[in-house]
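Note sheet for the following structure.
In this view, the complex is presented without one of its protein chains, the others remaining in place.
As written, the chains take the letters A and B, and residue 1 is the first residue of each chain.
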Amino acid sequence: MPGRYGVPTDPDYQERLAEFEARIRRGEKIEPGDWMPEEYRRQLIRMISQHAHSEVVGMLPEGAWITRAPSLKRKLILIAKVQDEAGHGQYLYHAAETLGVRREEMLEALLSGRAKYSSIFNYPTLTWADIGTIGWLVDGAAIKNQTMLAQCSYGPYSRAMVRICAEETFHHKQGKEMVLLYAHGTPKQRAMAQDAINRWWWPALMMLGPHDKDSPNTEVLVRWGIKTKTNDQVRQEFINEHAPEILAAGLSIPDPELRYDEKSGNWLHGPINWEEFWQVVGGNGPMNKERLEARRRAHAEGAWVREALQAYAARQQRAVAV
Amino acid sequence: MKPLVKDALIAKLTTLADDEVILAHRNSEWVGHGPILEEDIALANITQDELGHAILWYGLRKELDGSDPDRLAFFRDAYEYRCCELVELPKGDWAFTMLRQYLFDLYESLWLEAAQQSTYPPLAGAAQKIIREERFHLQHTRAWVERLGLGTEESNRRLQQALDFQWGYAQQLFVPIPGEELLVAEGIVPDLVPLKARWLEQASRHLQNAGLKLPINPGYQPTSREQHTEHLWSLLAEMQSTARWDPEAKVW
Partner (left out) sequence: MDTQWPRWEVFKQDAPGKPHQAVGSVHAADPEHALLTARNVFARRPQAVSLWVVRAEEVFSWTKEEIAQDPALQGGATPARGLRPTSYLVFRKTSHKRSMTFVDHVGEVQACSPQEALREALARFRDAEGLAWWVVAAEKVHRSDPSQETVESWFAPAKEKTYKQQQYYTTVSASRPKRRGEDEAFGEGCAHC
């Protein structure tokens, strides 16, 4: 039962806002039907739908390698993984739907190019080792974010994230296992793994979002318990976990300034090329056009299928009614 | 096991596995491109199951001759593959894919049901395991055939086209391989003749209930698994490209 969304001009807005924020501080989950600020709802719809789009577009770069997977087991794993991404999109669209927005509308926003999705999926997958590297680094970065979002104050988003995290851990582990195997494999396998790390390291850091000082939404998102950590915090956690593991595998990281800082216990990184990030976000990444085109084509080619099932269902209903 | 019987069983297991590998490959081309999210997920389930079946059949062959399943899948060429031509055909539209999956699932379910009584315990055991999944596949693809057949004019037309195209190819599923009669005589695999009768009966009924016409002239019916469509060569070239890229690599 949606529709209880408060705006600052409501006479009781301040009072209700205070109750709402107190609930969040007590660790209560906000559920569909509860009063919430319209701005909370707007931010959630923005974040959840972008997140859903990212999962769905994210099927494409990896899906492209299913037909070229080098062993039966890898093929099985990759199909399951890309399938999970579809599932994640599915769970997330559901979470957004509880806020009174329809999946049609969200898909329309994606296909028309209005909606954003994660910048990382606008990079190409050039070799098979990209598949392992995406699992290890990209899913590794995503898990950091999603683990945080599993604590989110909005019940449906939090639940989607708990489910997703459990599945994502499999993605991360299979990727890591693969890259470590190649790091200790033949010279060609090792070179392929290194090349993939070289190309995916920086985009993985970027996908966790701009620095805190350039992230205008962060403050309100943290106050309302949608996010519980900032972009830079999450990025630091990601680097701290992955940098030593990559190095321990005998692979290098394409950041000459990367170093371990004894005092803070953090791995410090060199400057991120935000110019590249904004170019990709703005539609000028190497694969932006192809990704969107692939989604549009699948949607358009599926139209007659969706219509057919609707027509069948309508016919069944008429038969029952008679 | 007599050597001749063993050879025949190895050959039969290879055909079973090859069919599943190539069918799964074609279905896997849909991942990320399905008509709606839920169906993308659904077809990916079926695809994983079929690939799992291939792994099981290759595994049974391995028990007999020690062959490595990945070597068989990724290092045999079109001369050596023993899949039927139906599964090699390009994925086509959703109607083409769903119909092929239905025709294959119905055949596979019937085959497995009978194969549960195999006198060769590993095969009986595998059949008992796989048939559970095939029952679900069949429910799923039956539902799709019914809905596309009775959906819109367009969906009916597309499904009918797919049927006209595939019907002859599908008959190859019931052509025994050389030496198969030895296996049947030993009770190791089911006789395809009664299975074909049941398949024809059930498929015809369901397809007709779904508003389709069975082709009067079934067209080309492949008879030898040593011959293939013109698609297999390039399918294998793609499928095997990574595995063959580094001949030194022992594991992937």
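As a working rule, a residue touches a chain if its C-beta (ideal position, glycine included) is under 8 Å from a C-beta of that chain, and two chains touch if they have at least 3 such contacts.
These numbers were taken from a predicted model, which means no experiment stands behind them.
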item	value
Chains on display which the left-out chain touches in the complete complex	A, B
Residue among A:R46, A:R159, A:R190 or A:R296 that touches the chain left out of view	A:R159
Among B:Y79, B:F136 or B:Y220, the residue in touch with the chain that has been omitted	B:F136
Listed residues A:I143, A:M192, A:L205 or A:I239, member touching the removed chain	A:I143
Residues from chain B at the interface with the omitted partner, ascending	36-39, 41-42, 45, 48-49, 52, 129, 132-133, 135-136, 139-140, 143, 147
Touch list for chain A against the chain that is not drawn	1, 4, 27-29, 31-35, 73, 76-77, 80-81, 83-84, 87, 90-91, 94, 97, 102-104, 107, 143, 147, 150-151, 155-156, 158-163, 165-167, 169-170, 173-174, 176-177, 180, 241, 244-245, 248-249, 303, 306-307, 309-310, 312-313, 316
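The rule is short, and it goes like this: only the chains that are shown with their structure count from here on.
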item	value
Cα-centroid distance, chain A relative to chain B, in whole angstrom	36
Sites on chain B touched by chain A in the complex	21, 24-25, 28-29, 31-41, 44-45, 47-48, 51-52, 54-55, 58, 69-70, 73-74, 93-94, 146-148, 150-152, 154-155, 158, 238-239, 241-243, 245-246, 248-252
Chain A residues within the chain B interface of the complex	56, 59-60, 63, 65-76, 79-80, 82-83, 86-87, 89-90, 93, 128, 181, 185-189, 294, 297-298, 301-312, 315
